[in-house]
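Quick one: this structure, given as structure tokens, is what I'll be asking you about.
One chain of protein is taken out of this complex; the other chains stay put.
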Amino acid sequence: MKSEKLTIAGRSLGSRLIVGTGKYPSFEIMRQAHEASGSEAVTVAVRRVNLSDRSKESLLDYIDPKRFMLLPNTAGCYTADDAVRTARLGREAGLSSFVKLEVIGDEKTLFPDNEGLLEATRILVKEGFVVMPYTNDDVVMAKKLRDAGAAAVMPLGAPIGSGLGIRNLVNLTLILEAITDIPVIVDAGVGTASDAAVAMEMGCDGVLMNTAIAGARDPVRMARAMRLAVEAGRLAFEAGRIPRKLYATASSPLEGTPFIP
Amino acid sequence: MKSEKLTIAGRSLGSRLIVGTGKYPSFEIMRQAHEASGSEAVTVAVRRVNLSDRSKESLLDYIDPKRFMLLPNTAGCYTADDAVRTARLGREAGLSSFVKLEVIGDEKTLFPDNEGLLEATRILVKEGFVVMPYTNDDVVMAKKLRDAGAAAVMPLGAPIGSGLGIRNLVNLTLILEAITDIPVIVDAGVGTASDAAVAMEMGCDGVLMNTAIAGARDPVRMARAMRLAVEAGRLAFEAGRIPRKLYATASSPLEGTPFIP
Amino acid sequence: MKSEKLTIAGRSLGSRLIVGTGKYPSFEIMRQAHEASGSEAVTVAVRRVNLSDRSKESLLDYIDPKRFMLLPNTAGCYTADDAVRTARLGREAGLSSFVKLEVIGDEKTLFPDNEGLLEATRILVKEGFVVMPYTNDDVVMAKKLRDAGAAAVMPLGAPIGSGLGIRNLVNLTLILEAITDIPVIVDAGVGTASDAAVAMEMGCDGVLMNTAIAGARDPVRMARAMRLAVEAGRLAFEAGRIPRKLYATASSPLEGTPFIP
Amino acid sequence: MKSEKLTIAGRSLGSRLIVGTGKYPSFEIMRQAHEASGSEAVTVAVRRVNLSDRSKESLLDYIDPKRFMLLPNTAGCYTADDAVRTARLGREAGLSSFVKLEVIGDEKTLFPDNEGLLEATRILVKEGFVVMPYTNDDVVMAKKLRDAGAAAVMPLGAPIGSGLGIRNLVNLTLILEAITDIPVIVDAGVGTASDAAVAMEMGCDGVLMNTAIAGARDPVRMARAMRLAVEAGRLAFEAGRIPRKLYATASSPLEGTPFIP
Amino acid sequence: MIEIVVNGRRRDVDPGLTLESLLAALELPPGRVAVERNRRVVPHGSFATEPVEPGDCFEVVTLVGGG
Amino acid sequence: MIEIVVNGRRRDVDPGLTLESLLAALELPPGRVAVERNRRVVPHGSFATEPVEPGDCFEVVTLVGGG
Amino acid sequence: MIEIVVNGRRRDVDPGLTLESLLAALELPPGRVAVERNRRVVPHGSFATEPVEPGDCFEVVTLVGGG
Partner (left out) sequence: MIEIVVNGRRRDVDPGLTLESLLAALELPPGRVAVERNRRVVPHGSFATEPVEPGDCFEVVTLVGGG
């Protein structure tokens, strides 16, 4: 049975929205967007320190660790081995055993390499990580990841950064029907508020996004839009929508219409 | 230039959501749903009083006139003449010159009879009504209604009560480009929260719905979902969404990826 | 009861595809495309002769009157009066009482002015024309045109020349259910072969197109594609497609699977 | 460079449509549908002979081996090992080294188990099979199968037998851009003629279907519809469709419009 | 008695009524209804003086739930 | 000379022309055109007898490519 | 008699059979079937010489309709 809140490996979050930290116009705008988003978990990347230029401000100065859970990712890793090593470094740097696991299989689409992803999941689960794998919308893979011990499955809605929304409602529905014991979080593809609402209305447990907020003309405003959209979609899911019908049904009563002789 | 708020004939409303009063399980649930919706305008129908059974509770006991603007409709009218007479009665009963004007052309679909609608609009505008016509998604008709003095145009997204959402984004886009001096309000067809968000993201000035809320399993919760969805969609419209692209764009930096020899 | 063939006002055509004569790279390519399309009816426009330059080849030298029925249109007319006059001239020039009636209401979208269209239909029907009105996908207007004596109704699928296909399957379905005594022909919007197939699968009696063929990189090949697509769609409509289901159904038998101990 | 014909491992087929042999009302109707489809390759399943009832007519009496290439499948196999053994039996029974390779990962959706599929592909390629794997619409997996020596990749459009058409045009586009050296054949999901046309218009090399024909009310007629739809879609792909635009473009000339003073 | 039509049904009422007294006879609270007499709306302010005459056709409506 | 309008442009022509001779003067083959005189279509059979009078307004059209 | 398994079911057959004679005993036309013996496909050309031994496990399959 799924919880009232988004709960990953026993950790409950006050929001079903997870946001990224990349590509903002500035750290300050990022900070305000995080605030507006209502989120309590943010993804971060693990990158080599720049030994020739240490002047850069630190991302972490703009993230309140009391408010936000850090979710290091393994973005940019093309093998299970790289992803595992990156995850370990991320745990040490972020002081968190949560990892957004990515093993990329194709540079142009950034689609996951599911074989490598599954292998890395198995290794990291054994090492005590809370593994949240970024995968595609394949129900068979979702079940394998779950069986391998993933704490959530995170199917993409569309290519990372594409803003194309959820392209395959059928596949996502099949995943939601099959995966009922751990959260299903749509990761990647959301372009605007209604995309997030759609995901939540289908019954997803959460939505993860970065570019849709960071790349909007006004990221702070879009962050607020996403917060509301995720809440709206979740409420609509819980409220039970009306069935779709081809024909009209009057919303005003037929009885008592004036002027009928 | 359109206003920051939904403003109809000079009257500004605190919400871009207009809700109906029909088909609720009870007046009390309706009252709570209205409250949860954040709306400040509600549609009502004009019907003959029941002379043989006066025991029924009155709808108006459940609508606070200080908070909600009454918007009598002409639902059920199949001729311009019936609609005009109903509008006049509605004005006298509701003490408001606003009218949601309907002239129905087909019983099965409840699509508007645009000829009759235009005729009734002309008559009522002359009589000082604030006319908000329910029409289809035809840009030519939208322009004619505007030119006839309508205070807003209200294209349907899909048949009344169908819950099919906005079926033709092209037509609605064409209307929004053509009608920039009075509000464009999607009336009919919304089924769930994301439908409302989509309408607002496209730049609509408001959304009017009844069945989507009243017919939901939990109308109060759905009303709250709709409130948030309309706000989310509006914010996203203002925030400027990212462009859609076929290919992926990494949200984590490529530079500094570990383990590259 | 609708006929086995596309039959308009008693005239049966050997193809359900009607094609235009505008915008081809050359008359010769047009002739070949007409041939490849299998069509037996072509639309033509009525325009002033050029008094200062009579050197132009004539369109009619490239259309075999024994094979193709001429269907003069009233394209470019913005009033019922202009459309009626143009129809009369077209009849005299084309020696045919068939008219593709257009009354345009908006320059940018070329959407019909349905009021003017209905008025012109009534006038021309009285004068013995076989009126085939280009209208939008409004079931109420379709019924009025039918009742006014139109020999077919021709709803648009999308704006003329847009290539957007059939944007609103709901509206077209509603028209097809309401109009069963005269042909429903999708006019405008088709972009490629599958668009034409979709129209026919829904049960439309015919499809009319110009730009999709004339504007293709290889118009003759596209004409052949359209011919096949219209036939394919019609056959599929008649053959009765399988129902849509969310889940899979094996097409190979479950019984007798090898290796089960 | 792809060939003018559908060519798999050097074998050219006279049709881009591959059809199944399951679920027909009778073998005789199957035979007629095969004839009407124009196809030159048919899939067959490998099943245990019924030792207690040998009276059944044989499928093979209804398939002319001179006209149709047999394509044994491994439907019903849930492991690479079962699939490999079934493929070997199919080769011996069908006297053909072509195999439609299926390794199923989920009973409800019949989605492929891509891990097992890849493993079986590698084994069978080594044994000289011409492997045509049924997979999902994952570009990363498509590339791996190609690299493993598959002679074609066959992504599903939607669940087998669902008739939902091609649910994710984005994913199929990405596959078509990535796989240019071997055929891409949509396998599963087609429901009606326009679905097949869409696949071909996108540039697919072929379409494989069973239920859409066998399950139609009139399978023979639907087979003919599919034949024409596949040809239409291919021609449209080659002909180069017009671009999609939001606004209208007149197909009749603006110049020379009558009645302008 | 005179015959009038109220909401599509014939009804016999006493002669000499005003609209106000007619509504009272019908037990309808005047504040909640709107009335059309012979296709013309009667303003609330005129209920007390609006006569009820033989053959009159009244529509007495109120606001109900609608969309 | 008399003044007429053809296709929206003024033009001076000899008096006493018929529509047929007007078209000949304009070098237009009568079989391919349709003509409206003062908002009334002139049937092809009447070209020889239809007069051309001062102030007449003609539309001379033909069929061209269209959709 | 020796015990073998054919298509998942135990079956007692005479000792000394070949695959060919086994199929004949089962009334199966050899041209239409493919056979796996102990997880190894037996080519049609070897049916006459392939022995049937105690504990053998056979899969005898044919092609049927499928998608």
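Order of writing sets the chain letters: A, B, C, D, E, F and G. Residues in each chain are counted from 1.
Methods note: contacts are C-beta pairs under 8 Å (C-beta built on N, C-alpha and C of every residue); 3 or more make two chains touch, one makes a residue touch a chain.
No experiment lies behind these values; they were computed from the predicted model shown.
Novice: For the chain left off this view, which of A:Pro72, A:Gly116 or A:Gly157 is in contact with it?
Specialist: Of the listed residues, the one touching the omitted chain is A:Pro72.
Novice: Based on the whole complex, identify which of A:Asn168, A:Thr211 or A:Ser252 touches the chain you can't see.
Specialist: Residue touching the chain left out of view: A:Thr211.
Novice: Which subunit A residues would touch the chain omitted from the figure, given the whole complex?
Specialist: Missing-chain contacts on subunit A: residues 20-24, 30, 43-49, 51, 54, 58-60, 70, 72-73, 75, 85, 88-94, 160-161, 209-211, 214.
Novice: Residue-wise, where is subunit B in contact with the chain that is not depicted?
Specialist: Against the missing chain, subunit B presents residues 250-253, 256, 258-261.
The rule is simple: only the chains that are shown with their structure count from here on.
Novice: Identify the chains in contact with subunit A as well as subunit G, in label order.
Specialist: Output, common partners of subunit A and subunit G: C, D.
Novice: Give me the fewest steps it takes to get from subunit A to subunit F if each step has to go to a chain it touches.
Specialist: 2
Novice: Tell me which chain's centre, taken as the mean of its C-alpha atoms, is farthest from subunit B.
Specialist: If we average the C-alpha coordinates per chain, G ends up farthest from subunit B.
Novice: Using each chain's Cα centroid, which is most distant from the centroid of subunit D?
Specialist: Of all chains, E has its centre farthest from that of subunit D.
Novice: B-E versus C-G: which has more C-beta pairs touching?
Specialist: Result: the pair with more contacts is B-E.
Novice: Could you grab the centroid distance between subunit D and subunit G? Build each centroid from C-alpha atoms only and quote it in angstrom.
Specialist: The computed centroid separation for subunit D versus subunit G comes out at 33 Å.
Novice: Calculate how many whole Å lie between the centre of subunit A and the centre of subunit E, each centre taken as the average of the chain's C-alpha atoms.
Specialist: 62
Novice: Give the residues of subunit A touching no fewer than two other chains, as numbers and ranges.
Specialist: 108-109, 111, 159, 162, 164, 170, 174, 246, 250-253, 256, 258-259
Novice: What residues in subunit E touch two or more of the other chains?
Specialist: 7-8, 36, 59, 61, 64-67
Novice: Pairwise, which chains touch?
Specialist: A-B, A-C, A-D, A-E, B-C, B-D, B-E, C-D, C-F, C-G, D-F, D-G
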